[in-house]
Each structure stands twice: as C-alpha cells, then as structure tokens.
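Take a look at the following structure, please.
With one protein chain withheld, the remaining protein chains of the complex are depicted in position.
Moving on to subunit A:
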Amino acid sequence: MVAIEVEGLRKTFKKGKVVAVDGVSLTIEKGELFGLLGPNGAGKTTLIKCLSTLLIPDGGRIRIFGHDVLKESLKVRRLIGLVTGGERTLYWKLSVFDNLRYFAALYGLYGRKARRRIEEMIEVMDLVEKRDERVERLSTGMRQKVALARALLHDPELLLLDEPTLGLDPQFSRVIRRFIKEELQKKLKKTILLTTHYMEEADELCDRIGFMSQGKIAACATPEELKEKIPHERLLEIKMAGLPDESLIRNIPGVEDVLMIVDNNRTVLRIQSPDPEGILATVLERLRKECRIIGFGLTTPTLEDVFIFLTGEELR
C-alpha cells in the first residue's frame, strides 16, 4: 500500500521569486522509514509543510493513503503526526501533561480516554518524572520528547519528522533516533518521513533516502545503492591543521571531486579519484606548503561524498 504519493509538486514564495520545491515526485510505501537529506534551504521543510496541509502547493498533487491533501484535508490531518525541529512548539508556561491534554482535545480526544492515552505516551517517552513540570524548565531534548508524544497522541499512521534531532546533544540524538527506528517503525509499524542534514542520521535510520538539493530530488535509493553511485570504492582522506585552498587540489590531474570539512582550525579533505595512491604524493606535496598534515589514509565513501558527487553541493 502506498502511504505518500507526490506528483510534480511545486511551491514558490514571494510571488514566484523563491522556488522552494521544484517539481518533486516521490512515492513512499506504508511501513517505510524514508529520509530526505539535504543542506539548509534545499526545500525539505517546505515539502513537509505541503504534506501536512500547512502550505497550499502552487502545482502538483499529493495523496496521503489515497486521500488528496487539498480536497480531504481534515482526513489527512487525522492521519498525520507532525514534529518540527527547533525550540518553540509547545506552551512553555504549561506542564507536560497540560500541553498534551490540550493537543489531545484538538484531535477530539478528551476525558478518561485522553487521560489514559496521555499517561501511556508519557510512559513510552520516559517522561513520568517530568509529567507536571512546566515545559520551560525542561531541557531541549526533553522538549523534543514531549513534541514526539504530542505527535503520537491520536495514533497517526504517518509521522512527519522535520529535523527531529536538530540542536540536541549527541546523547539525546541517539535516544531519539533509537526511538524512531525501534519503537515507531519496528514496533508500532508507522510510516515515517524524516528530514535531516546529518548524513549519519539518514544512513543509520532510513530504508530509503532522497537527496534533496535546490528544490529537487537529485537521487532516491537505499543508502547502499546510493554509495555505489560513486565510481570508486576507496577515497583518499587527509586531515590537517589550517585551511588549504581547495582549488589547489581540484586541479591536480586525476582528482574528480573534493569534499572539504572544516571544523575550527581542523580541515578534513575527502578526495575522489580513480587512482588514490597515484595522486597521494602530489596532493601531500601541495598541501604541505599551506598546512600541517595530521594524518592520511584510504576510506570508503559516505553519503556525504555521494551527495557532493551527485549534486555538487555540500550538506552543511
């Protein structure tokens, strides 16, 4: 059964001057965990908002479990649980329980039934101790758990998770990821569409991944299939202190693509080439003049290498 069917979706802003989603077609099966991976501004949030009826598309068609998003928006809203990243999506002055109680009412859940469901969600999300705490006193990670609990209250078939681990510390990110995979997909059999710009997240969680770049889906396949799109099985990776000039490496004969990851004063270069050993000497020679080399070696491609290979764009 098809859960999400998108055909030729287009959405522009500012009277057509900003094209956020540019002719996207996509099919997601029931039970699938699908990831949209792309840098900031790729159009991921816009696509999610079109799916969740918050935006009316300029063109194209969206069906959620066979229901047209525009014509049957009330039905679609009941089928969807939405989680958007970012700090504020809850009432900070209300307790965890009161927040959930209010949102349950918006979905027609009230009284004893609502109470039972809320307690259940609080239990599942491991929030029992925080039940009566005001949301403003919770950590960012805890708030994200409450947001997930809210999305699950009405037991939706489809979960739309827009950057679910944005701004969380690594430990909380891991908890949330495990919850998405183990609880939501495996146990509850939900269909999940998540967006992210962390390649590890997409790689680790998703059955299939869509690369999104400048409003378009550049590729769509399983993580393994995507990694096979790079013609070479091995990459040359060089770590150094300092910031080298990328073009210096790019114009070495035999270099096909370069991914440069800069973190503080550290730089990692990932170089794609049919003959990584052959170019090694030249590359080191050129870099040595500008930076202090810390280490080098051969690695296998990551999704980020594939992304830059296919779109020419970096993820961050």
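Heads up, the rule we're going with is that a contact is a pair of C-beta atoms (placed from the backbone, for glycine too) under 8 Å apart; a residue touches a chain by one contact, two chains touch by 3 or more; residues count from 1.
We take it that contacts and distances are computed from a predicted model.
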(request) From the list "Manganese catalase", "Cytochrome bc1 complex cytochrome b subunit", "Transport permease protein" or "DRTGG domain-containing protein", give the UniProt name belonging to the chain omitted from this structure. (result) "Transport permease protein"
(message) Among A:63, A:77 or A:232, which one touches the chain that has been omitted from the display?
(response) A:77
(message) Which candidate, A:59, A:108, A:242 or A:278, sits in contact with the chain we can't see?
(response) A:108
(request) Could you tell which one of A:98, A:183 or A:257 touches the chain left off the display? (result) A:98
(request) Determine and list the subunit A residues touching the chain excluded from the picture. (result) 11, 13, 20, 46, 49, 52-56, 74, 77-78, 80, 82, 84, 86-94, 98, 101-103, 105-108, 110, 134, 150
